[in-house]
Structures are given as C-alpha cells and as structure tokens.
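In this view, the complex is presented without one of its protein chains, the others remaining in place.
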Amino acid sequence: MPEDTAVEVRDARKVYGQGAGAVTALDGVSLGIRKSEFFTLLGPSGCGKTTLLKLIAGFESPTTGQILLHGSDITFDPPNLRPVNTVFQSYALFPHLSVADNIGFGLKMQGRPKSEISETVTRMLALVRLDAMADRKPGQLSGGQQQRVALARALAPSPKVLLLDEPLSALDLQLRKEMQIELKRLQIETGITFVFVTHDQEEALTMSDRIGVMQSGHLLQVGDPRTIYTRPANRFVASFIGESNFLTGTVDGNVFTLDAGPRMEVGQTDGAPATGKVTAAIRPEQIRITSATLGDGIPATVTQTVYFGTDTHCRVALADGTEITVRLQSPASGDVGLHPGSEVTLKFEPGALILLPKAA
Amino acid sequence: MADRSFDIARLPGFATIAVTIFVLLYLPIAMLVIFSFNAGDNVAIWEGFSLRWYPEAWANEAVKQATWRSLQIATCAAIIATTVATMAALGTTRRRQTRGQSFVYLMINQPLMVPEIVTAVALLIFFSSIKVATGYQGLGYLILAHAAFCIPFAYLPIRARLEGMDLSLETASADLYATRWQTFRHVTLPLVMPGAIAGLMLAFVTSLDDVVITLFVKSAGQDTLPTYMLAQIRRSVSAEVNAISTLLLLLTVVLLTAFFLLTRKRT
C-alpha cells in the first residue's frame, strides 16, 4: 500500500437482511483515498455511497472486506475509537448544549484537559467565523450557521479523516454556493482528508481533487474532475455527470462510421475495442451547427429549439432518426435562426467524440 | 358581525353546544370550590364567606394521616413507575419493530385496557394470600399496585419524547469518541429528562387520584385521601370534603400546568 494513502477500502461488500429479502448495498468496492485530498463519492441515491461512508465511520461493519486507516485495520473498531469524524446530513447538533459545548464534545469525551478544550473551541469558532455565537443553542442559529457548527464540531478533535454526508443538501442555493467555497477553504487550511458524499455532480466537480462515481453498489470510475468529465469510463458516468449524446456506429482503427452514414476520425480509443460496433458519447456543447448543408459533417434536421437564456438547446434528428441535443450560446438577439425543419450540418473536433467500452 | 364571508368550518348549533358543555363541565366544580368557603354547613345555601372548613379539615387527625399516606404512596409509586418506564421506553423506541416489542407495548398498556374494578379484585385476591402468608401488612402493597398502574402514564410522554429525538444525535456522539455510557449520560438522558419529569407528574397525579384499586388493596386503617373522602361522602355531607377536594384540585391544576409548559417547550 502506498505511503500516502489515508483510507483504503479492500473489496468491501455490505448486504442488508438475509435470504430472499437481502439487499446488496455494496458489491465489492476497492478504493484508496490519499492523505489531504478532497475526495468525493458521487452517485444517485441508493448507489451505496452513504453505506461506504458508514463503513469508514464505523456505524456499520462490512459483510466482507476490510477498511484500513493510515495502514491499520479498523474494520471492526467502534466509531468512538476511530480518529474519523462525520458531518451529518441533518447536522445532529445536540439541542441541549451550547455551540461551544457542541464543538468541545468530542474532546471532552476523550478526556482532554479543560484548558485544551476551551483553547481548541475558540480556535474552531474563529475558523468557522462564529466567534459571537459560542453561547447560543443550536436552535437559535440559521441553517448555514448550524452547518458551520457541525463542521467545527467534527474538526475540533483533529480527525485523520473528515466524512461529510451530503452536508449541503439542506441549504438553499445561495448558501450552498458559499459553503462550497468555505468547505474547500477549510480543507486546504486544515490539510485534513475530506471524504464528501453527494448526488450533485456540480458540487463534486467544483470542490473535489478526485471523484469516485458509484452506481448500484459498484465503484465505476475514480479520477480527477476533468478526467471524469472528458473521459467518462462508461455510458452511466457520461450521462450522470453532465449531459451526453450517444451515437452508435462501427469503429475500425481510429475511424468511426456512424450508423447514420458519415465517418470521422476519433481521438482516444482507450478501453474501447479497436474494431466492431461501439457507442460513442459527445457533449452537447462540443457540437457546432451550421445551416449550410454542404461540405463534410453530419447532416441533420432541426426538430425543436428550447430557449434557456444564456443557452439555446437544439434537438436535431440524424438521417437514421437518432435524436441528439446541441447546446448553442444564445446570440444577442436571442434568436439562433433555427426552426423545426431547418436542414443543418453538425461538426465537432475529433477529440470531442468519446468511444465507450461495451457495457458489461 | 362585519365579516360576512362564508365560514366553511361553521356547523349550526355546534358553538352553542360546545359553550354549554364547557359551562356545565366547570359549573359543578366551581360550586364545589365556592361552597368550601361557605360559613354554614349547607352545600346549597350560601351563608357567608368563611375559611373555617380548611383548619377544621386539617385538625382532623384522620385527614392528616390520609394526606400523608397519599403523598407517600404517590411519591414512591411515581418514582418507581417513571424509572422502569424510562428504561422500557429506551428499550422499545427507536429500533426496528419486532414481535417482542408488540408484547411489551401490550403489557405496558394493559392497565389502561382492563377495567379498574377487575384489576382491583385480582389484586385483592393475590395480595390477601400474600398478606396471610407473610404477615406483612404495610404500604408496600399499595405502592406496588399504584406503581404498576402508573407505568403507562409515565411511559407515554417519555416515549413521545424519545420518538421525537433525532436518532443521529447518538450516532454523532459515538462518532465524537463517546462511549455508550457517555452517550447516555451526556446526550440521551438530558434530552429525555423533560419527558421523564412529565411522566413523573402524570404518574403522581394518577396515583393520588386512585380510589378503586386502593379500596381493594389497602389493609385496615390504611385510608388514603380519596378512600377517606369516599367514606365521608357516604356518611354525611360536610363542607369539610369540599375543602379537601378544593386543595386536591389545586394540586392537580398546578401539576398539570407545569406538565403543559414542560411538554410545549419541545422545540
């Protein structure tokens, strides 16, 4: 195992219930999270990301498999003996304790001296900019403030890893944006490993050093945001993170022949077969559209245009009936000059087309 | 009325009936209280204001002893009932429903479902043989019986409190290095406390008010305030009973008001 790994998950399986009613929440997940990185587990609800988080926190044990923290096996350690803290989705602030007592709770339970506790609490209050709120009860705080108390409380005992379970989902949009920046700042300032769980792809892309995409108990792809977006490993990742059009065709070396007719060069082909039938993905904003029907490119017919303000989405049909979406920047007049029935030609850079491996 | 808009919730005659009911509900109690301050011995003809019945009742040795006994039983029974009910509530709430749990619910609610007279008779039969066998005649039987029927009253507010509690609080506590005992001591117990105090008060009031079970379980010379009053009401009507009733009423209202305030502050 590499020296810089904070958390290592080895072939973790988690099955709830027994017999016919058993539900597999995690189906053999292996993962290494590096020290001091902002790692995000991204996936739709029910994909197993929260279960994985609970295994790391110690609220549940895996049915099979191992969890290692800084190289030592913690698979069956109870949560109160793990140097790992959680920011809960509901915050779970103790309603009967003041903000300061909430933040100091972990240190108090560890039996640290009073002076150290009060010193740390003061530092934490400053870190999350709540110095004036020390004596308030959680009930007297706004949602954003409660969120910060939850963060400070989890950071106060200086955990080796901080787990965040969709912590921003209860906040409104404006506050969510602010907290995204705040979280990133805290992560850099403290240098603590953050493991962040979310179903919001934008949140994942803007904050993370690396993202792990999950679906149905499987870890599909791990990579930095740019790789995940530009080189999705499969159809699910391509459609879950950002929008994608899917085109089917045949590949031969680096030439891709669309089922709809036209052939073109492709950039990367890693993971995809060198020959045979494949599916290719292309992002709507990577496609250019011209009203001319001449020259090379893919001929298509506009079926619908939808105005979105900055963008205009244009649905077009290819010769074989495949419908794809093209995203155009709206011009100053607001009218892209395309109407249902317009004959157009679609063009894109060779590197924009992503050949996907066959679905297993 | 200036507002002539159509009130959808109004049903004709309902308000009249409701107001009449409220008046009728309080009129007898009000009369009872008023006549406890009557100078005369009559409970229907007002003969002037006087406080004479209060000291007179208190001068009565039987009243004094019955009061003391009632308070003793109610205090012990309420504390026992609340303690075991808190434990049971911790054991039955916030976990997956099982068959065993329905059984516990059924047992705990049993005193609410069985008519008091039936329980009273059953206890009379049971305790009378124990009294013969052991020779013990003390207040223990009454305390035990009262504690048993007070359990559901103590249990309900505690359970309500626990069910309203965020489960993740205990998880958060464990995450923050608290042992199981520390979690109970610093998180669960302080949060359950208002429910437990509410339960304690309801149990106390319930025990204090009991007539039927006490009547069957008590040994000779173990009158509580309610059984003493029952005997008095049969014999003669003296405003002394009005005075005792008024004081008991006052105690109930005070405890209930406290209970109300305690359970309402549950934000």
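Going by the order they are written in, the chains are A and B; count residues from 1 in each one.
Note that a contact is a pair of C-beta atoms (placed from the backbone, for glycine too) under 8 Å apart; a residue touches a chain by one contact, two chains touch by 3 or more.
Note that contacts and distances are computed from a predicted model.
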**Prompt:** UniProt name of the unshown chain, from "Transketolase", "Spermidine/putrescine transport system permease protein", "Biotin carboxylase" or "4-azaleucine resistance probable transporter AzlC"?
**Reply:** "Spermidine/putrescine transport system permease protein"
**Request:** Kindly state which of the options B:L71, B:V121, B:A160 or B:L262 is in contact with the chain not pictured.
**Result:** B:V121
**Asked** Footprint of the hidden chain on chain B, which residues?
**Response** 6, 8-15, 17-19, 21-22, 24-29, 31-32, 35, 42-45, 80-81, 83-85, 87-88, 90-92, 95-96, 98, 100-101, 104, 107-108, 110-111, 113-128, 144-145, 147-149, 151, 155, 202, 205, 208-209, 211-212, 216, 226, 229-230, 233-234, 237, 241-242, 245, 248-249, 252-253, 256, 260
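What we mean here is this: only the chains that are shown with their structure count from here on.
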**chain A-chain B separation of Cα centroids, rounded to whole Å** = 56
**Prompt:** Okay, in this complex, where on chain B does chain A touch?
**Reply:** 166, 168-169, 171-179, 182, 186-187, 190-191, 267
**Asked** Inside the complex, what are the residues of chain A that reach chain B?
**Response** 57-59, 78-81, 84-86, 88-90, 92, 94-96, 105-106, 108-110, 139, 153-154, 157
